[in-house]
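Below is one structure. I have some questions about it.
Only a single protein chain was left out; the remaining protein chains are all shown in position.
Chain nomenclature is as follows: A and B, assigned in order of appearance, with residue numbering initiated at 1 for each chain independently.
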Amino acid sequence: MWSALKRLYHQLGSPKWFYELTSRWSPWFLWIGSALMLVGIVWGLAFAPADYLQGNSFRIIYIHVPAALLSQSAYVMMAVAGLVGLVWKMKISFVVGKTIAPIGAGLAVMALLTGAIWGKPTWGTWWVWDARLTSMLILLFLYMGVIAIYNAIENEEMANKAAAVLALVGSINIPIIKYSVEWWNTLHQPATITLTKKPTMAPEMFIPLVLTIIGFYCWFAVWVFARTRNEILWRERRTKWVQRILSTGANH
Amino acid sequence: MTHSQANNQPQAAAALLSGQGLWCERDDRVLFSQLDFAWDSGQIVRISGPNGAGKSSLIRILLGLSASYEGELFFNGQPMAKGRYEFRDQLLYLGHQVGIKASLTPEENLRWLCPDAAKEAIYSALEQVGLRGFEDVLSQGLSAGQQRRVALARLYLQNKAIWILDEPFTAIDKDGVAQLEARIIEHAQNGGLVILTTHHQLAVDVLELELGKKVEPRGDFDD
Partner (left out) sequence: MTNSPLLALFKRDLLIAFRNRGELLNPLMFFLMVASLFPLAVTPDPKFLGLIAAGIIWVGALLATLLSLDLMFKSDYEDGSLEQMLLQPQPALLFVMVKTALHWMVAGVPLTIVAPLLGVMLALPEGGFAPLILSLLLGTPTLSLLGSIGAGLTVGLKKGGMLMPLLILPLYIPVLIFAASSVQAGIDGNSYTGHLAFLGAYLALMLVLAPLASSAALKISIAR
């Protein structure tokens, strides 16, 4: 009887709880995130002063920096979700990890593309082996490895666990990789213009950046919630509570 | 004879190997649920059922190689998580693949599979399984049946209480089958526990655990 209760908790309780919780949270994240993005982008693009060195081209930081930042923390989130899944055997945690992987990879691509677009007027070339861009590229490789594992292993449970192990190993290595790439960069390319390393950034430039960063995090949360909720509905499609939601059509 | 819970429940705590409320699902299909058993030394347990009924899954769960199940396993009355070391210390497992290296001789193979065995013991065990004279032949030169016999020599070499044998009679000839059967019965009589899957009918009464009949809880399950 006790084990049946425990099973009930593992199988049904947790996903349902997550589903209902995120039902309430998602709209908030969506609206707050959108408002922050709107204010941040308009402020950053139209009202913030031009950079004295880079002119208007610096304005791409309002996309580039949030994407880069979020891509890095998303990897750590993915690893933590994997750890929780492995240690406490929470299935929902694996779903979150699996959801984050492609989003994080997309953000890394976005950071690399905006970095290249930014690099063209700044350095006169699309690609420079700048420490941050190189780290970003390696982060993208790490994401690709995790995604490749998901694709290669057919058994879902195995794939989730294997990807979690890889994400954990990767997240332990990320600081080491970052450190060695930065060290390598100073060795080979002293004193070039680094894209975002501004010791003093004017508040008019900085505040909209903070707004867009928070906006990106909110949107990210909404996206992860939405995809996780979809996955939950699919996995739990035979349970009563999902059938009830599907039959009434009330999926918010 | 099918397992009925009423017989097993009282002795479950003291049994050598027991399981309570085992539940296993594979590809969205429930293989078994509310499976209870309690096995003791001196017993031969045959796990039977049609293909895909979950025989191998149950064996892997017993071994601790599969984590995708619910329910509890006990060894000597204590939860498997605690008793794992002792369980494995007492375990001899032969699976579909028996761990025989093609580039090693039978003797070398057994030296790794049974690190404690003396050379003379290995030789006499190989003689028991009819491989006298093959001690120094590379296993790649042996037939599939002979390779399995090398692994079966472990049954004469190792002093382990619990044998878990997945289809042990595969690729073994008639004489070999009779001899293996005798060895299994002897082990049970000496106080060992043998758990096996096979379609072969053994000459003695065995405890039968039939899988794949129905997955819905039956009347005698207290749910």
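The rule is short, and it goes like this: a contact is a pair of C-beta atoms (placed from the backbone, for glycine too) under 8 Å apart; a residue touches a chain by one contact, two chains touch by 3 or more.
Since the model is a prediction, treat every value here as computed from it, not as a measurement.
Across A:86, A:117 or A:210, the residue that sits in touch with the chain not pictured is A:86. Shown as candidates are A:92, A:181, A:205 or A:232; the residue that touches the absent chain is A:181. Along chain B, the points of touch with the absent chain fall at residues 60, 63-68, 84-86, 88-89, 91, 93, 95-104, 108, 111-113, 115-116. Counting the whole complex, the residues of chain A in touch with the unshown chain are 86, 138, 141-142, 144-145, 148-149, 152-153, 155, 158, 161-162, 165-166, 168-170, 172-173, 176-177, 179-181, 183-184, 187.
In this section, only the chains that are shown with their structure count from here on.
Per-chain CA centroids place chain A at a distance of 47 Å from chain B.
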